[in-house]
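Below: one structure, written as structure tokens.
Every protein chain of the complex appears in place save one, which is left out.
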Amino acid sequence: MKYVATVGGQEHVVDVAARADGRYRLVVGDREWDVDARLTAQGIYSLLIDGISHVADVVDADGACLVDVGGETYAITVEEQTRHIIRTRGGAAPGGSGQTLRAPLPGKISRVAVRSGDAVKAGDTLLVIEAMKMENELRAGAAGTVLDVRVQAGQAVNAGDVLIVMG
Amino acid sequence: MKYVATVGGQEHVVDVAARADGRYRLVVGDREWDVDARLTAQGIYSLLIDGISHVADVVDADGACLVDVGGETYAITVEEQTRHIIRTRGGAAPGGSGQTLRAPLPGKISRVAVRSGDAVKAGDTLLVIEAMKMENELRAGAAGTVLDVRVQAGQAVNAGDVLIVMG
Amino acid sequence: MTIAKLLVANRGEIAVRVIRACREQGIATVAVFSEADREALHVQMADEAYAIGAAPAADSYLVIDRLIEVARASGADAVHPGYGFLSENPRFAEACAHAGLTFVGPPAAAMRALGSKTAARNLARQMGVSMVPGTVDALTGDEAAVRTAREIGYPVMLKAAMGGGGKGMRLVRQESEMAEALRSARAEAGAAFGDTAVYLERAVVEPRHVEIQVLADAHGNVVHLGERECSIQRRHQKLIEECPSPLVDPAMRQRMGEAACRLAKAARYVNAGTVEFLVDADRNFYFLEVNARLQVEHPVTEMVTGIDLVREQLRIAAGEPLGYGQADVTWRGAAIECRINAEDPFAGWLPSPGTITGLRAASGPWVRDDSGVYEGYTVPRFYDTMLAKLIVWGADRAAATARMRRALAEYTVVGVRTTIPLLARIVAHPDFAAARLSTAFLERVLPDIHANDARFEAVAIIAAVLAEYEHGRRAALPQPSNDGASDAWRRGPRTGWSR
Partner (left out) sequence: MTIAKLLVANRGEIAVRVIRACREQGIATVAVFSEADREALHVQMADEAYAIGAAPAADSYLVIDRLIEVARASGADAVHPGYGFLSENPRFAEACAHAGLTFVGPPAAAMRALGSKTAARNLARQMGVSMVPGTVDALTGDEAAVRTAREIGYPVMLKAAMGGGGKGMRLVRQESEMAEALRSARAEAGAAFGDTAVYLERAVVEPRHVEIQVLADAHGNVVHLGERECSIQRRHQKLIEECPSPLVDPAMRQRMGEAACRLAKAARYVNAGTVEFLVDADRNFYFLEVNARLQVEHPVTEMVTGIDLVREQLRIAAGEPLGYGQADVTWRGAAIECRINAEDPFAGWLPSPGTITGLRAASGPWVRDDSGVYEGYTVPRFYDTMLAKLIVWGADRAAATARMRRALAEYTVVGVRTTIPLLARIVAHPDFAAARLSTAFLERVLPDIHANDARFEAVAIIAAVLAEYEHGRRAALPQPSNDGASDAWRRGPRTGWSR
């Protein structure tokens, strides 16, 4: 079974085969790995690779999965190779486009700093969202023009809600 | 929905109804209870009853379930009332009969103290099963005659295996 | 007036901490919970628990009348406010007194004399405790703020009069920042303490934060339990605290302790309190404020002195004398506390509410986990982000540091992002080992600290692909029967896969 794993913009082709003894044979790029892997608890994996013991936590985070191992965190997208080829030939990028500002977490809009038509430069405060008793400023990632403001101060929003559309 | 809960030989008829707000109304015998119950983790329940906070662990143990609450443990059998009526009218007793000695846990038979035909009195050692580095003596619960010995020393057994049949 | 049943007017780990202390003293406990907290750990651990209102604290944990009502109805004879919320609100202390409830904390009068920073600064001045120059009273308006700032010179610090934990604090580098700083400081102060009053003082550059723990009984006995250093902060929120301070020697400890006790006596203070100081590069200490309550970081003092601070609070509130003097207080070894918050330090410190799907707390020798959460718990978005406090003790600071590194490496939280990876990097940083501490520590070392390097990337890829692979295999399996499915729900999951 072949997959494409994308981490940090880098794509890796990974071939997996389960062995009779519950171990796995993986080929990542041109390197082969013999892995003894167990799911010891929900989302917590014990991996023995060439005698080295790793504990890796794997959780889904919209589309990608987050892997914590050895105190490091990696955001990795894994797709079956065939699906990956089809999708990339199609050319549509995964996830939301950079043109819309979405709520990164549920909370309450405490202040909106722009209105539609405003020209903003990178780093300008667009709005402030209050969650868990902290005011979190959301700033423009790049220069642009505000096309539409979908929320107003005092409004409660859920993670992923579109807040502002930029042009 | 009506159930029969059996604990310590005592049968209790229990009527349950879920409420809109996620609470429950139970009638046990002639007493009514308003219960706010949550499954906060696998097998661990938080119950608020008249403001008193209880944490109860409920696990299945062949047929019955074991409930740990407030440092006490209760073995309780719960059946739908209709099923209970049918079964009891049938008259078949639940669980294994006292005539057979079954292995209480997986292990290895380290010694068989009787052979078929032997007459034994209550408390006589029938056999010794070794598990977790301890020798556990199984003794006769009452006087009787050994009809059949199904195992021999050195043999590995699983929990529930019939070891000896008594008459 | 012994205490038989106590209401805990708080939530999270501190509510659990108080419940544990009560249980050990044979005191029955009453928890209160908002609509968001029905499944919180403190509700499960208390003997009784009652709903007090909607999720926002202003509609539940801050509603004095409701708390008094529950205390009365449940037959409680005492109230512990924890920290934050109403813990330093004299009106709450008075309401308890009027209702005949023992308030486990200082009397309202002492709270007024010390709990308000401005009042405390007045008293400290009278008692000859050195202070950072600034306004003694709350600022009346923006003009006054600008005027005073000009007098004492920028940078200046805005602080909430009722403040604690850095809420409502703002550093103002120049006059142009003053208006916005005042607005947000007042807003935050209002939300956190129900009082928008703020004051102003000169900002000491790269100070160290050192505080003295004080215990005072109702009979006039006052002792100090030495200091805690809490210099590692972000936006005035403490991240890591330790006892003793690597900076403080016995002589300095004695001087700071005496100043703190002098202040407590002058205010007729009773119960546990903390006197905070700023310490400059020349080891001069300046009075900062008094926290008229239990501190988040109280455990490091407990581990080193062997004194159970919550137990002492309960004894003092019940009118018992301390029963020991300053000479009986001894310090052994070193303790460090790390605050584990549901924030992602590598994604702009965004709060990370959600369900904790996996949890393995650190444990073992001299590791203490003061937690408010459990596996399966959903962290609500309405309250502060602290999940747990990880405390370690060691024979010396080096041993405690090594132990904290070990414990942070063990501590596994799956499902929500936490500050653990950042804390691990801080504790491993040479500046931490060398105790090069100041409130600017974090800003200074953050550039050396990276979200991750590639050393485990291959392992991560393998884990991710195997998860996806098994995911696919599972999906291909035949469906379990109704019984199978519901038994799984009932008996606990098959963590199968290679079983």
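Order of writing sets the labels: A, B and C. Residues in every chain begin at 1.
The working rule: a contact is a pair of C-beta atoms (placed from the backbone, for glycine too) under 8 Å apart; a residue touches a chain by one contact, two chains touch by 3 or more.
Being a predicted model, the structure only gives us computed values, none of them experimental.
Enquirer: Among the chains present, which touch the one that was left out?
Expert: Result for the missing chain's touching partners among shown chains: A, B, C.
Enquirer: So which of A:H12, A:R38, A:K108 or A:R150 would be touching the chain we can't see?
Expert: Residue touching the absent chain, from the options given: A:R38.
Enquirer: Footprint of the hidden chain on chain C, which residues?
Expert: Residues touching the hidden chain, for chain C, are 16-17, 20-21, 23-26, 45, 299, 302, 306-308, 310, 332-333, 355, 357-358, 360-361, 363-371, 374-376, 378, 395, 399, 402-403, 405-406, 409-410, 414-415, 467, 470-472, 474-476, 479-480, 482-483, 485-487, 489-493, 495-497, 499.
Enquirer: Could you pull out which residues of chain B are in touch with the chain that's been left out?
Expert: Touching the missing chain: residues 1, 3, 5, 7-8, 12, 14, 16, 18, 22, 24, 26, 28, 31, 33, 35, 37-45, 47, 49, 54-59, 65, 67-74, 76, 78, 80, 104-107, 110, 131-136.
Enquirer: Need a quick check: the contact residues on chain A for the chain that isn't drawn.
Expert: 36, 38, 40-43, 46, 48, 51-53, 55, 58-60
As a convention for this text, only the chains that are shown with their structure count from here on.
Enquirer: Of all chain pairs, which one counts the most C-beta contacts?
Expert: A-C
Enquirer: Find every residue in chain C that makes contact with two or more other chains and list them.
Expert: 493
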